[in-house]
Structure formats: structure tokens, C-alpha cells
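Some chains omitted; the rest stay in position.
Order of writing sets the chain letters: A and B. Residues in each chain are counted from 1.
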Amino acid sequence: MYSVIVRDHVMIAHSFTGEVFGPAQRLHGATYVVDVEFKRPALDADGIVVDIGRAGDTLKRVLADFNYRNLDDLPAFKGRNTTTEFLARVIFDALVSAIGAGDLGPGAGAVEQIRVTLHESHVASASYDGRVSTS
Amino acid sequence: MYSVIVRDHVMIAHSFTGEVFGPAQRLHGATYVVDVEFKRPALDADGIVVDIGRAGDTLKRVLADFNYRNLDDLPAFKGRNTTTEFLARVIFDALVSAIGAGDLGPGAGAVEQIRVTLHESHVASASYDGRVSTS
């Protein structure tokens, strides 16, 4: 399996609901350094997995919806804890949609799997790894 | 698949038996920067894989058994080479036991897989990745 990984970051505020979160129930924030890995079993005719420039641009556009935001204010996240692992899935879903819409080019339809990892500090990160089903 | 990764470290002395180890047959030591990845297919009701605070505390407790020790002196490792890959498995087993004992909370029973990686320098690391079977 081949893969290409691109990195960007996003800076957000949010709070959590539930005793398990302790002080993180208060309004606080995070920088998430985001790694996205695109996987496919064979390279295209140009010898690539995806156009790395387009991959980076698409990731930046996806993150722009959250960047410099208080996630508690976004209707899409109403009643949800926007944990690191939850956000990894949100970004995964947005990238699958972007591939479906052709944003990564026609060849990106061959991408079979995507892994999204969010590093929230030098000691903690979370990820979502799933199959791309664009049908 | 979702995952959460926490990091800590441990500083130990040890020696190896076997010509393949060359100068590492002498008593020496290592800092292992330890990454533990907990994986499960779905998030719990709070939107998490495991309580990241409890995960970190549990890892620290597991590492405390070896920290600032000469592993050659520990009865548990009698007659074994405490290589980086061997220690990754030892930590894996201890974490599976901790989950079974409820140390990571009741929800942690849904964790299906754990990957333990020990970075021994900027150019070498080793890991053990296995399924959690608590039955």
C-alpha cells in the first residue's frame, strides 16, 4: 500500500460536557497539528498517490471551517463533545466528501483509505482511520 | 478505527547476552520515550476512546515499575534480553492487565487493540501491536 501524508494546523476554542473531562469542562482551546494520510494500492500514471499540492490545499480549506473559532458556537457540533478523536472523524468525513466532489482531482477516486491524526500537544494525539467509500 | 495516543518516558540500565549485540553486551542504559496507542471502532457516549488523563496515569504507573532501575536485577526479566521490542510487549501486557482491572474505567473494555512504541534514540525505535483480549 502506498501513502502520502500532508500536515497543517488549526487553532480553536471549545469546552466539554461530562465529569470525565475535569478542568477541560471549562472553556479552553487547542492547537491541533493535523496529519492526513491518503492510501491507495497502486500509483497513478504520474507516479503519485494524490497531487500533494491539491491535498494540502484541500486540507487547508477543510480546516478553515474551524480555524480561529469557538467550536461551542458552531451549529454542526451542537450537543457534541468536540474531542480530538471526534474532530479527527469530522475532518475524515470532510475529506471523503472533497474527494467525491473531485477537489483532489479525478485520480483521487482510487484512494481507498484515509487516516487523520490530530496532535494536541507533545504528549497526546488522536486519530481516525477509515475506508473511503464514495459510492 | 479511532485511536488515542499518550506519551511518557522511562530511564533504565541493562545489558544484553549474545554476540549479535556487540558492545551492548556491556552494562549500559537507555531513555525510552514511550507512545501508547489505544484503538476502538467507536467512541463512547462522552465522545472519547479512553479518558486521556487516566490513560496517562496508567502508563506512568506501569513505567514506574522499571523507571530508574537496572533491568538486569529484576527477577521478572531473569534470563531474558530486555530489548526495546521485548519491553514494548511487556508494557503492552501490563496495559491489558490494567484495562482488565478497570484502571482505565469501565468504557476501556471496548479497546480492541493497543500499540506500544519505544523510541530509544532519534534514529531507532521498536513497537508491539496486538489485540486486547480480556476474556
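Basically, a contact is a pair of C-beta atoms (placed from the backbone, for glycine too) under 8 Å apart; a residue touches a chain by one contact, two chains touch by 3 or more.
Small disclaimer: the values here were computed from a predicted structure and weren't measured.
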### Query
How many copies make up the whole complex, given 2 shown?
6
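To be clear about the criterion, only the chains that are shown with their structure count from here on.
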#### Entry: Interfacial residue positions of subunit B with respect to subunit A in the complex
1-8, 43, 46-49, 51-53, 56, 105
### subunit A to subunit B touching residues, read off their complex
16, 18, 20-22, 80-86, 88-89, 122-130
